[in-house]
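What you see is the complex with one protein chain gone and the rest in place.
Naming follows writing order (A, B, C, D and E), and every chain is counted from residue 1.
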Amino acid sequence: MKRAIYPGSFDPVTNGHLNVIQRASKLFDELYIGVLINSAKNPLFSIDERVSMLKEETKDLPNVKIISFKGLLVDYCKENDICTIVRGLRAVTDFEYELQIAQTNHVMAPEVETIFLTTSLEYAYLSSSIVKEIASYQGDISKTVPPYVAKCITEKYASKQRDYK
Amino acid sequence: MKRAIYPGSFDPVTNGHLNVIQRASKLFDELYIGVLINSAKNPLFSIDERVSMLKEETKDLPNVKIISFKGLLVDYCKENDICTIVRGLRAVTDFEYELQIAQTNHVMAPEVETIFLTTSLEYAYLSSSIVKEIASYQGDISKTVPPYVAKCITEKYASKQRDYK
Amino acid sequence: MKRAIYPGSFDPVTNGHLNVIQRASKLFDELYIGVLINSAKNPLFSIDERVSMLKEETKDLPNVKIISFKGLLVDYCKENDICTIVRGLRAVTDFEYELQIAQTNHVMAPEVETIFLTTSLEYAYLSSSIVKEIASYQGDISKTVPPYVAKCITEKYASKQRDYK
Amino acid sequence: MKRAIYPGSFDPVTNGHLNVIQRASKLFDELYIGVLINSAKNPLFSIDERVSMLKEETKDLPNVKIISFKGLLVDYCKENDICTIVRGLRAVTDFEYELQIAQTNHVMAPEVETIFLTTSLEYAYLSSSIVKEIASYQGDISKTVPPYVAKCITEKYASKQRDYK
Amino acid sequence: MKRAIYPGSFDPVTNGHLNVIQRASKLFDELYIGVLINSAKNPLFSIDERVSMLKEETKDLPNVKIISFKGLLVDYCKENDICTIVRGLRAVTDFEYELQIAQTNHVMAPEVETIFLTTSLEYAYLSSSIVKEIASYQGDISKTVPPYVAKCITEKYASKQRDYK
Partner (left out) sequence: MKRAIYPGSFDPVTNGHLNVIQRASKLFDELYIGVLINSAKNPLFSIDERVSMLKEETKDLPNVKIISFKGLLVDYCKENDICTIVRGLRAVTDFEYELQIAQTNHVMAPEVETIFLTTSLEYAYLSSSIVKEIASYQGDISKTVPPYVAKCITEKYASKQRDYK
């Protein structure tokens, strides 16, 4: 059985991520979506919230499994019989950075392959940061994330605003 | 009447910015220079100081107006009958980032166009950050900003030094 | 009156070109579409055919005028009171080449400005060459060019095939 | 059963291509290597010679099949139940071009996915053209192609030299 | 006598840096390795520790001298009769940034030349940050830094861990 992983922060998952997930799920018997537990960054959503949004949005894809992980991705792959890392590519600056990560992972674990899918044109401009920036100014994010995620973001910023008062 | 906006942090305005402003002011009936009020960053100059330096340096361009704004740029454009966003391009990494912003703005407000001018060769290396870095080490910034701005920067760093004592 | 020119080979005009033309026509009082007469290349359509297809596809844009020209673009601009060159940008490799052309034109004629529009995402992959390559294999080009241009291309390849027999 | 295709000119196959073939063959049940029959270019080896070298160099990979094809790649994929196109990526300029091809193929056949593998670092500099250029000056190509292919190239240039006399 | 400088943070020195140092040391009579004293960043190693690791790893290169410096690099060059700045290049994003720095230095001190060496393929993926990230998860860094530096990194993270308890 061929198992792959699509790792990321998913803070939160966007329509661009979901497009990659849907397409990658057809290429492998099992696709893990790996939410990276990274204490350093300052996330909007907790790991549990991010996992929960991903579960909601992928519930119709039976071979997709949402997990969170800590430490080196290649170590997680080796411990869980994952043969392939899936990454989405949007632009040249993405590509350079992704290439560096892929080469580093290859040196540490040559048996784990990295493949790249190009993001669909309509989502080429999207990132979690841009969605959050628009939402923080009450801009319209309905074309960038699914309705449930949009609702979570709106509630989160509303509760943040209450905290400041 | 065609009104455009050239948005930025302008912390502080450089010769490169002024080159774009002069050229863009010829393309439109009215050109707004929009200083972005962004609470997150750690600026050298206050919004008022940045607006004031821009006013000084553009006083000979009658169709240029300096404003500051908060929130989403496309919202400001819609509220102020601005049909075009002007951006300067220096390099490839600039271009990728600018393209992402332009596409996001286009999705949120298709009626607002974004146009790009390429920075003149002699200013292709310039950025506000580099000017500030050079100035912080007492380097010569006379080729990078106009004399009045250079004076403001020097005074600012001198007053900072006094504060540390 | 502000007059601009959008130069190119337009062999043939694509939906991507038309998207740039529609958007650029709103920025200027008059927009020339300049078909470059370049003896060196091996075109599919004659200059007259290319001009004729452009006229057909822009007939609803009253301030757009189709012309053909020979020699240096900046010379044509100076002789015809054209203050601005409009170019579409698709990708990084485009950008580098376009930058080189824009800087050369700027050195030869500093009074002529070059502005760039980014191609809409849905047409970001399009080029005349790709349309012709697909058509040469009887592929479906209906999403890449308007119906009239598609008909011209099909007829052209059919007549070419007859010539070979 | 998941069937993929790795298309190219393979004029001739290099160590870089073989590295991609070995890695891609592990990701799919069946991997076609598709030699593009392209009348326009001026190849060193005939289609038959290129297919024959590929067969020799992949004889130990049981799920790899060498074929040649004419026309649009996506049409070949649809006629042969191929769900995935595999491409190798070496550098930024590669990436831009590959992205354009992938997006065009996606518009023509959304059911066919394109995935990218990054070339191993040691082959990142390699291309068929560079191998041929070195060989044409009697340079050492032993690190760039397998021994059998090196022998074919040497014989080809020797026979070419005889033809000129 | 021709004296050059290879500046950087070297926090810590990697095999990629050492490859550049070895090759650059052959091009000049004397090569300074300049550790930048930059109060802003949050380094893993102190300036003294970085200088000490560099001294250890370059002890067999008699014309290499390790120094640390504060302020503008071009000022240091002028005060120490250094005619050339040496930089390593890994990727496109590197290149754009490096170009900006080189042009700025050229404007401030035209008599100081900047030359670039490309990083060897086997180290093209390497950076101090990536080494530290791998080490922070107890990953294998033996292919990325020399043994002595690896030992220093391991000890540093072990002592950090103790501090947290």
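In the analysis below, a contact is a pair of C-beta atoms (placed from the backbone, for glycine too) under 8 Å apart; a residue touches a chain by one contact, two chains touch by 3 or more.
These numbers were taken from a predicted model, which means no experiment stands behind them.
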Visible chains in contact with the missing one: B, C, D, E
Of B:V92, B:I115, B:I130 or B:I153, the one touching the omitted chain in the full complex: B:V92
Which of E:E30, E:E96 or E:D140 contacts the chain that the document leaves out: E:E96
Selected from C:A4, C:V64 or C:L99 as touching the chain missing from the view: C:L99
Residues of chain B in contact with the chain not shown: 92, 121-122, 124-125
Hidden partner chain, residues of chain C it touches: 71-72, 74-75, 92-93, 96-97, 99-100, 103-104, 107-108
Interface with the unshown chain - residue positions in chain E: 2, 23, 26-27, 83-84, 89, 92, 95-96, 99, 102-103, 106, 113-118, 120-121
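As a convention for this text, only the chains that are shown with their structure count from here on.
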Innermost chain by mean C-alpha position: A
Distance between the centres, which are taken as Cα means, of chain E and chain D, whole angstrom: 39
Averaged-CA centre spacing for the pair chain D and chain B, given as whole angstrom: 48
Touching two or more other chains - residue numbers and ranges from chain A: 92-93, 96, 99, 103, 121, 124-125
